[in-house]
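The structure under discussion appears below in the form of structure tokens.
Left out: one protein chain. Kept in place: all the others.
The chains carry the letters A and B, assigned in the order they are written, with residues numbered from 1 in each.
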Amino acid sequence: MERTIELTVNGTDHQVTVEPRTLLIHALRDEMGYTGPNVGCESSVCGACTVHVDGEAVKACTELAVRAEGSEVTTIEALGDEDDMHPLQESFQEEHGLQCGYCTPGMVMTAAVFLEEEPDPDRAEIREALEGNLCRCTGYQNIVNAVESAAAEMAGAVEPATDGGTAVEEGGD
Amino acid sequence: MEFSGTVSIDGTTTEEVWLALSDPVMIKQALPGCQFLVECEDEDPDFDALAASAPEEDPPTLPEASAEDIAERAFEEGGHYAALMEISVGSVSPSFETVVTIEEREFPRMHAAGEGSASSSSFEMSSGMELAESEDGVDVEWWAEADVFGRVAQMGQRVINPVANRVVGRFFDQVEKQLQDVSTDSESSGGLRSRVSSLF
Partner (left out) sequence: MATDEREGGSDRIETVEADDVDAADILGSAIERQEDPSLLTGEAEYTDDIQLPEMTHMAMLRSQYAHARLADIDTSEAEEMEGVVAVFTAEDLDVSGALPVGWDLDSLRNVDNPIMVEDRIRYQGDVLALVVAEERYQAHDALDAVDVEYERLEAVTDPSDALAEDAPVIHEEEGTNEAFDWDIGDADDTEAALEAADNVVELDVTNQLLIPNAIEPRAVVADYDPSDDLLDVQMTTQNPHVHRLLMAGVIDHPEHRMRVRAPDVGGGFGSKIHHYADEALVSWAAKQVERPVKWQATRTESYLTDAQGRGHETHGEIAVDDDGTIRGLYVDTKANLGAYLSTFSPSIPTYLYGTLLSGQYEIDNIYCEVTGAYTNVVPVDAYRGAGRPEASFIIERLVNRAADAVDMDPAEIRKKNFLDPDDFPYETPVAMEYDSGDYHKTLERAMEAVGYDEFRERQEQAREEGRYLGIGFSCYIEACGIAPSELVGELGAGAGLWESGLVRFTPSGTVRAMSGSSGHGQGHDTTFSQILANELGVDYDDIEVVEGDTDAIPQGMGTYGSRSAAVGGSALVESARKVVEKARKIAAHQLEADPEDVEFEAGEFQVAGAPDRSTSIQDVSLEAYLAHDIPDDMEPGLEATTFYDPSNFVFPFGTHVAVVEVDPDTGEVAFEDYVAVDDVGNQINPKIVEGQIHGGIAQGVGQALFEGAEYDDNGQLVTGSMQDYAVPKSFHVPEMETESTVTPSPENPLGVKGVGEAGTIAAPQAIVNAVVDALEPLGVDHIEMPLTNERVWRAAGGGDD
């Protein structure tokens, strides 16, 4: 029943032997060692497993590995590293857009695809875009802030465009 | 969980519907995912042995079968019946080894209770039906009370209700279709309906 599939992960070609039922997330984590994406719900709800497959955000916990044959998969590991983070990673750090970090790889990967499609979103649009990624720690507000300021950063703006009471202004003291 | 409903089957009689719903072979064919349905001696049959001995091909049902054949194999009050039911629920397709006991069977009313168990889920159910003549044919009033346990139960009513509705819906669609065949056949041959009636 097992078969060998070929796919590219973060620019590296892989050959991996999987069962027809093997989930992409398990192939990535257990077979290929990409442990950045996490498993949180096994049912496409929490989004901790989100990776990019051929440029689309995909929940790897409900995607069969065999369906990714021939695909280009990108995980959080390739978005940026500690010394050279992606603007989203930087803004998540600046805005405290994470606490335990477990949902974060999926959250960031979803946001990355979203900002490609919608480079100048408002806060409601950001919240809609992140509906498939659950965070239990932050209450989402600082995640929305992070995505908002990353969008501004990526657009080359100095101050993020904001609407109504959420502007980045001078600190409270 | 409780379910109930009324299914109307036009152009038929209570006697025909009763006979059809008394036929284990027809019930087996109408139940989606039913691998076999056979009478058994007690409430704890050996399913492996039953599966091995279950006939490969079903004997004919109405209208091909004779009313007498069906009366012969019809459900009996107090009888136990074993069925293997494969039902897809969400992402899993457990095979339930199911035993049903006919607790009451008196025209036009039938009541059965049973249990089914699969490797990680099980159910207990009690169900009944009563037939009534309507203007255009027959109304089948049915009800079922089911308790679901294990993996399937954890999926909640969000998943279980549609599955139950699907099973019940397909079952009565199939019954209705077969009864339409009976009606059509009766009209053309003129014989079956009277033979059915004579059994009551």
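The rule is simple: a residue touches a chain if its C-beta (ideal position, glycine included) is under 8 Å from a C-beta of that chain, and two chains touch if they have at least 3 such contacts.
Everything numeric here is computed off the predicted structure, so don't read it as measured data.
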Mind giving the shown chains that are in contact with the missing chain? A, B
Among the options A:5, A:73, A:135 or A:151, which residue touches the chain absent from this view? A:135
Quick one: which of B:60, B:78 or B:156 touches the chain that's been left out? B:156
Subunit B, residues in touch with the chain not shown (by the definition above): 1, 119-122, 147-151, 153-158
Which positions on subunit A touch the chain that was left off? 19, 21-22, 26, 29-30, 33-43, 45-46, 48, 75-77, 79-82, 85, 89, 92-96, 98-105, 108, 123-124, 126-128, 130-131, 133-145, 165-173
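Here is the rule we go by: only the chains that are shown with their structure count from here on.
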From the C-alpha centre of subunit A to that of subunit B, how far is it in Å? 50
